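Excluded from the complex is one protein chain; the other protein chains are retained at their positions.
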Amino acid sequence: MKDIQSSVDSRGIAIQQVGVREIHLPFRIRTKEGDVQQVLAQICFTVSLPQEYKGTHMSRFMEILNQWGDRPIAEPEMEAILDEALVRLSAASANIEIRFKYFIKKVAPVSGKASLLDLDCCFYGSKGKDTRFVFEFRVDVPSTSLCPCSKSISRYGAHNQRGVMRARLRFRKGYECIYIEDLAELMERQASSPLYPLLKREDEKYVTEHAYDNPKFVEDILRDLVIAFRALPGLEWFSVSCENFESIHNHNAYASHEEQVV
Amino acid sequence: MKDIQSSVDSRGIAIQQVGVREIHLPFRIRTKEGDVQQVLAQICFTVSLPQEYKGTHMSRFMEILNQWGDRPIAEPEMEAILDEALVRLSAASANIEIRFKYFIKKVAPVSGKASLLDLDCCFYGSKGKDTRFVFEFRVDVPSTSLCPCSKSISRYGAHNQRGVMRARLRFRKGYECIYIEDLAELMERQASSPLYPLLKREDEKYVTEHAYDNPKFVEDILRDLVIAFRALPGLEWFSVSCENFESIHNHNAYASHEEQVV
Amino acid sequence: MKDIQSSVDSRGIAIQQVGVREIHLPFRIRTKEGDVQQVLAQICFTVSLPQEYKGTHMSRFMEILNQWGDRPIAEPEMEAILDEALVRLSAASANIEIRFKYFIKKVAPVSGKASLLDLDCCFYGSKGKDTRFVFEFRVDVPSTSLCPCSKSISRYGAHNQRGVMRARLRFRKGYECIYIEDLAELMERQASSPLYPLLKREDEKYVTEHAYDNPKFVEDILRDLVIAFRALPGLEWFSVSCENFESIHNHNAYASHEEQVV
Partner (left out) sequence: MKDIQSSVDSRGIAIQQVGVREIHLPFRIRTKEGDVQQVLAQICFTVSLPQEYKGTHMSRFMEILNQWGDRPIAEPEMEAILDEALVRLSAASANIEIRFKYFIKKVAPVSGKASLLDLDCCFYGSKGKDTRFVFEFRVDVPSTSLCPCSKSISRYGAHNQRGVMRARLRFRKGYECIYIEDLAELMERQASSPLYPLLKREDEKYVTEHAYDNPKFVEDILRDLVIAFRALPGLEWFSVSCENFESIHNHNAYASHEEQVV
C-alpha cells in the first residue's frame, strides 16, 4: 500500500509544527503527596517536518499517547514523551501541550470543612535534537477581588467579583517545578480572598470581612504576583495575568506581565 | 441530474425537524424608536419532512434567509419567514431561532454618561399548516446581585457578583411583544443593581451603595421577576432563570421557574 | 448567627428549581465490565423551594456531592443522591444533571489496533416526594456521514464529514438502562461509518470505502436511529438528533425527533 506521506516534496519548505489537536484522553498526574490524580487531558502534540517529506505520520502520535495513560506524568515524563516523538517520527523537534482540570483540597477558614476546587492546568514541553528540553507549567487560579476605589468612595459596601489569575512558569535546569498545590496557595494569597467550593455561614462571614479588609485592584494582584514569583527559587521566566469579571460591568478588568527572572 | 432528496423513502418515519444550523448572517432588528439595529444573527432553521420523502432541500433554507438580510425583523416578519418555508419546502411545520447581540443605551446614574450594553437575545418562531404561529422572545440581562446573608452576618462588606437573568416570553394573540429596551429595564429593576459599561467615580459610589441597600438572593431576584412578568399585559407563558457567578465560589447559584399565566 | 435563608417570605411564590450550577468534581461511573471509570463531572443540582422560605441552603448541595466522589454512580445511585437532597433540603422535588466525558475502546477495523474514543454523556435524574424517580441517559456519539446526493451526481468522490448523533433515553420502570458501550455501538451502526482515534493505512482504506458504500443524509441517520431505538427493550421515551459539520459549507445540517414509545 502506497505511503504518500513518505513521498518526496519539492516545495522546499520545512514545516515547524505538524500533528494532532483536541485529543481527549484520561491521564494521570503526580500529586504533592506522592500519589496520583487521574485527570481528563486535552492534548496538542506536534513535531517538525523536514522539507523533503510530503507528510508526517499522524497515527504514531496516537500510538505514543495511548501508552501514557497509565503512567503518572510530571516533568521527566514530559521529556520522555517528546524523546519518543523525536525518534518515532524522525523529527528535529517536538512540542506537547496537555491541559487538564486538577483538584486541590480547600479547607473552609472557620468551620474547617473540606471540599475540592478545580484548577485549569497545563503542562507544556518542547525539545529538539539540538535544543534542550523546555518545560512550562501553566495554571489558572480563581479568586475574589474587592475594589479599593469602590470601598474608599462609598459610605458602605464595595463591589467585588470572581476573577482568575493565570500563570506560566519555567524553571532553570536543575530546579524542580513547584507543586500545583503550593503554587495555588501562593497565588491565592495575592488576591483579596481565596475561593472555596463549600462555605458554612461562619466561613462566609470570615471570607466577606477578609476580602473587605484586603481590597485590591487587578493591578495590585498582578504586582503582588510578580513579587511572589520573583522570590520563587530557580524560576527562569514567568508570564502572569489577572482578569476580574467585574460585578458592575459586563466586561472584565485585565492586567498582564511577563519577565525573564535575573 | 438526479434529485435523490425527492426519491421515495419506505421507512415510514416522518421527521419532526430537519434543516440548517449555526448559520451566521447580518440581520436587522426593529428598535423601540422605530429605527433598525443591525445585528450579527446566528440561526437554526428547520421544517418537518413527510415520511414519503428521502430528504429536504437544504439550499432553499439559505435562499430564504438570504432575502431577509435587508428587511427589519420583528414578530410579523418571523411569521412571514416561516410561511415562506412552509410553501417553498412543502412542509407541514417550520421552526426558526435567530440569536443575536442587541445593544441598549445605558445612562450612568450620576454623571449621566451614556454607553452601550450588549444583551444576548433570541427570536424564536414556529408555525404549522394547521397550527397557529407561536412567537417567543428570549433575552439575557446581566446584572449585579449582593448577598443578603453575607451582608447580615458580616460586620462590614457583603459579597456581590455579576449574574445573568434569562427570560423567555410568549404573548397572547393580539398583544404585541414588549420592546427589548423596556423588558431589559423591567428586569434590571429586580436585581440588586443594573450593570453599566461606563461608570465614573461618582457613579461607582452610587452603584456600590445602591447594591448594598438592595441585597438579593438568586431566589429573591427570581421571585421579583415572576411578579413583574405576571403583571405584563397579554403575557401567556414565561420561563425565567437567574444565575449568579458567585464571587466566593468557583460555581454558580441558580434558580428557575416557568408558568402559564392565567 | 442569623439564618436569613430560613426567614419567612411573603411573596407567595414557590420556586420550581434553585441550587448550584457549573460544579466540577471527579466522579466514578460503572462500566459494562463491572469496573468503574473515573470521570470529570460537571454538575447542576437543584431542589424546589416552598413559598414560605426566603432561600435554600446552598452549602448542603456541596456537602451531598462531596460524599459521592468515591462511590460508582449509575441509575440507583442517582436516585439515592436525589433522596438525600429531598431530606436534607426539606424539598418537595429535586433534579440533578451530571455531564461527563466517558471513554470507550475502539478497535480499528483491519489492523485491530485499540484506542480510546471520548463520548459526551449525561446522567439526568429527577424525583419528587409524590412523583416517581425519572432517570434519563444522554450521549453524544461522533461519527462520519457521506452525502448520497454528492455521491450520486458526481463522477467521483463524495463530500463527507464528522457529525454527532445525540440521544436522550428514558426506560420504563423495571428495565435497566442500556450500557454506554452498547448504545454507542448501536448508534454508530446507523452512520456512514464509526470514528476511530487510531487508524493505520489499511484501516483508513477500509473506513473510506465503507463510508462510500454507505452514503447517508442527516435524515437517513436520524430515521435509522429512530428505528433502532424503537426496538430497544423497555424504552419509554427518546429524543434524538443528528448534526453534520458539512465539509462544503460553514454551517451544519441538522435533524431531530422525539417520541413516546408505545
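The chains carry the letters A, B and C, assigned in the order they are written, with residues numbered from 1 in each.
Criterion: contacts are C-beta pairs under 8 Å (C-beta built on N, C-alpha and C of every residue); 3 or more make two chains touch, one makes a residue touch a chain.
Everything quoted here is computed from the prediction, not taken from an experiment.
K.L.:
Which visible chains touch the chain that is not shown?
P.N.:
A, B, C
K.L.:
Kindly state which of the options B:R11, B:K129, B:K173 or B:R201 is in contact with the chain not pictured.
P.N.:
B:R201
K.L.:
Pick out which of B:K101, B:R138, B:R189 or B:H210 touches the chain that's been left out of the picture.
P.N.:
From the options B:K101, B:R138, B:R189 or B:H210, the contact with the absent chain belongs to B:K101.
K.L.:
Over the whole complex, note the residues of chain A touching the chain we left out.
P.N.:
These residues of chain A touch the chain that is not shown: 1-2, 4-5, 9, 11, 13, 15-24, 44, 46, 49, 54-56, 58, 148-149, 152-153, 217-220, 222-224, 226-227, 243, 250-258.
K.L.:
Mind listing the chain B residues that contact the chain we can't see here?
P.N.:
Touching the missing chain: residues 1, 3, 23-26, 38-40, 59, 62-63, 66, 69, 101, 103, 113-116, 118, 197-202, 205.
K.L.:
When the complex is taken as a whole, what residues of chain C touch the one chain not shown?
P.N.:
117-118, 142, 144, 146-147, 149-150, 153-162, 193, 195-197, 199, 201, 204-205, 207-209, 211-212, 245-251
One rule holds for everything that comes next: only the chains that are shown with their structure count from here on.
K.L.:
Kindly work out which chain lies most centrally, taking the average of its C-alpha atoms as its position.
P.N.:
Of all chains shown, the one whose C-alpha centroid lies nearest the global centroid is C.
K.L.:
Quick check for the class: compute each chain's Cα centroid; which one is farthest from the centroid of chain C?
P.N.:
The most distant chain relative to chain C turns out to be A.
K.L.:
Using CA atom averages as chain centres, what separation in Å is found between chain A and chain C?
P.N.:
Averaging C-alpha atoms per chain gives centres 29 Å apart.
K.L.:
Chain B to chain C: how many Å between their CA centres?
P.N.:
The answer is 26 Å.
K.L.:
Check each residue of chain A and list the ones that touch at least two other chains.
P.N.:
Where chain A meets two or more other chains at a single residue, that happens at 118, 197, 199, 201, 205.
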